[in-house]
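Below is one structure. I have some questions about it.
Note that one protein chain is taken out, while the other chains of the complex remain in position.
Chain lettering (A and B) follows the sequence in which the chains are written, and residue indices restart at 1 in each chain.
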Amino acid sequence: MPDDDAAALEQADIAEERAQFAHTTIAGELLGRRKAVEALADVPHEPGVPKPDPILVADGIVRRFGGLVAVDVAHAEIQRGSITALVGPNGAGKTTFFNLLTGFDQPNEGKWSFNGIELKGKAAYKVARLGMVRTFQLTKALSRMKVIDNMALGAKDQKGEHFWAAVIPGIWRRQEQSIEAKADGLLARFKLDTKREDFAGSLSGGQRKLLEMARALMSDPDMVMLDEPMAGVNPALTQSLLGHIMDLREQGMTVLFVEHDMDVVRSISDWVIVMGQGKVIAEGPPDAVMSNPAVIDAYLGAHHDKALTDTGESLSFTEPE
Amino acid sequence: MRPRVASWLAAMAAAVLMLLGIGGVAAAAPAAGASGQVGGVSSLADTPLADDDSAVAATEVKGVVTDPNREPIAAVQLDVTNSEDVTDPSGTVIPAGEFTATVETKDDGTWAVPLPGGGRYSVTIDTGTLPEGIGLADPDQDTRTVNVLPEKSGTVLFRTADGENGGGTAGRSTLDRALQLTVDGLLFGLTIALAAIGLSLIFGTTGLTNFSHGELVTLGALTTYFFSSIVGLPFVLAAAVAVLVCGLLGGVQDKALWGRLRKRGTGVIAMLVVSIGFGILLRYVYLFFFGGNTRQFNAYAGQAGIQLGPVLVTPKSMVAAVVAVAFLLATAFWLLRTRSGKASRAISDNPALASASGIDVERVINRVWIYGAGLAALAGIIYSLNNGVNWFQGFQILLLTFAGVTLGGLGTAFGAIVGSLIVGVMIQVSTLVVPPELKNVGALLILIIILLIRPQGILGRRERVG
Partner (left out) sequence: MDWGNILGQSITQGLGVLAVIYALAAIGLNVHFGYTGLLNFGQAGFLAVAAYGLAVTIVVLELPLFVGVVIGLLAAVALALLLGIPTLRLRADYLAIVTIAAAEIIRLLVRSVTLRDIFGGSDGINAFANEFFSYSPFSAGLELGPVRLSQNDLWVVVVGWTLVALSCLLVWLLMRSPWGRVIKAIREDEDAVRSLGKNVYFYKMQALIIGGVLGSLGGFIFAVGFQSVQPDSYATDLTFFAYAVLILGGAGRVMGPVLGAVVFWFLLVFIDGTLAQLVQNGTITFIRTDQVGQVRYWILGLSLMLLMIYRPQGILGDKKELALDAR
């Protein structure tokens, strides 16, 4: 399986990458990061803890599949302007929780709000319009469409997307030009400008991840939800992808992402929420969480035969998917 | 109570005899008038190239109406009209529908209508003028289209039946009729279920929505007809050979066509379209070699029913039901207890995982094809016991098979069985309320309604996004 190779490769390159992270983070003195860290400094390290300025608040979310309880989150809050990592062993309910928050699945119980707006029962597209945009674990690049069309699709409130207006180009042509200009700017930022006219299906895995993220930004979201942004990405691209995620925070967006690689989590996230068997079992800044016995138990319990390697100063959890 | 017990015993005895292949009881009566439908159903408008409009006299359409025991029926009304433009001997063109004639059968059951010229005509039998207790074997087929060549006579026959399918249930109490229809529906549902299992398992394991599955059903009936009526094997033996042959041909079909497409990485929608083309090809190959007529199996063409309480059942239907249930149980055993059966369910669940855990996926799929095709063949044979053999019968019930599979939940074998039984019963019982000609409409409507309430089907599961 190619993903195995990718995971192995990533692991091999970990030490090298870490050195690079250290360089960028220290050199930058990032304002957004400092704000997020300061805001979260006094928050206790316990599951379901309230945050000073939450953008997303979830209460009593339960999702059952037949007899199996996939998600059972009593309370969770995401701090505005922070990068929050959602981690946990396979089957912990991370992606299901993601789907519930973004309206791609509906919970059996519970309610949640975004920017103070109740999202219960809201369709996925409405959630996205409110400013909470997600990406997917298996990248959903629109293969048989050009990169630029992929980008343009992300823009909100397009006049030409109404049926009757579509037939009359005069109505939407000017808006279309400004959308393309914006798309070109983002493509340049994500170094995809040379691929503008290519079919998205011809891009590499990492480029697709970048495209998906850039496309999500076309709608100027308040919050970006990334489901395993690093999965299947060539190590050479991981670096720039991480840079882009940190960039989102600097621009005032909130990021929630699912990730397995603890080095990635440690290097970019301000806060970590750990899920195990559908529940939130721990919360806190990366270092505190990784030394939490409950977290190590959860991983060991689910992965007694999988790699749990001590790489010197930190634990690194890697999961071959 | 005594007569009822006696009839039960008689039925059981009949069943056992027929299972042994003796079938003596069955020889009660041959079919009433093997159907004389000329020309297949073709919805593609004809594109006449060499229209011969030099029609001369003596062009006519004729036929004979008899009851299931081949006794002629008099005073039955039939309407004849031209369904395309025809030219009369003087050269005048008569537009479609302009020529009409009504005729009554004579005492010997015969009727004839002289026609203005060669062409396609449609003949409708007025079922209201049939005697009490007799209806059409297939109530949908009250109108036949016939292509009459100039100076020739075309023949149109309507197959009648009592009790089982036709209007024969009229005049009995609603409860009795409901019971009768439920039993009929279960028999029909079992037939669909046999066809549905293969369709569902193949969908589950390969993702193929197989629009040529109906042709596997037809093949079963055709090969049985070949072995019994042409080679001359006893019917039960011919049927057994047919099921085996069709099963193997199913395996060959998978190896030669679908397996290769999977290897090439052909998408499921592309394969679906391929199956449509393959179905068209097979249907017209069947038509070419078998002809457009509906023919009966010699052995059990017509058969008197046995009264079981309020329910009238023919021995052949009972045997068919027993055989169908036996095969369904065997399938369940295969799926739940055997290695390859369990493997096939694992593949339906998650092909990549199944492959990774050492299952030889292609081998299991091929076996699914063999069993699925064999069961479909059996469905065709059972269907033909009551409805005769024709070249498009599988295509006729394909939609109902899909309905059963969808109702049960796409890709689950047990769902397919449950769904098919529901479809079968629904179709028959709905005739309590709707005219028999619209019975399939009711079933298909119910399919749509159930999908509204429970989109994943009765036994299906929901999918996860992302």
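Points to keep in mind about this one:
One rule holds for everything that comes next: a residue touches a chain if its C-beta (ideal position, glycine included) is under 8 Å from a C-beta of that chain, and two chains touch if they have at least 3 such contacts.
All of these numbers come straight from a predicted model, not from anything done at the bench.
For the options A:Lys35, A:Lys111 or A:Lys140, the residue in contact with the chain missing from this view is A:Lys140.
Residue A:Arg129 is the one among A:His45, A:His75, A:Arg129 or A:Lys191 that touches the chain missing from this view.
Residue A:Gly154 is the one among A:Gly32, A:Gly110, A:Gly154 or A:Pro286 that touches the chain missing from this view. In the complete complex, the hidden chain is touched by one of B:Ala75, B:Val231, B:Ala256 or B:Val273, namely B:Val273. Interface note: of B:Arg283, B:Arg345 or B:Arg367, the residue touching the hidden chain in the full complex is B:Arg283. Where chain B meets the chain that is not shown, the touching residues are 40-47, 49-50, 81, 83, 95-98, 122, 124, 127, 140, 142-143, 145, 209, 261, 264, 266-270, 272-274, 276-285, 287-288, 399, 402-403, 406, 410, 435, 437-438, 440-441, 444-445, 447-448, 451-452, 455, 463, 465-466. The chain not displayed touches chain A at residues 102, 104, 123-126, 128-129, 133-136, 140-145, 149-150, 152-154, 156, 158-163, 165-167, 169, 172, 176, 199, 201-202, 212, 215-216, 218-219.
As a working rule, only the chains that are shown with their structure count from here on.
In this assembly, the C-alpha centroid of chain A lies 54 Å from the C-alpha centroid of chain B.
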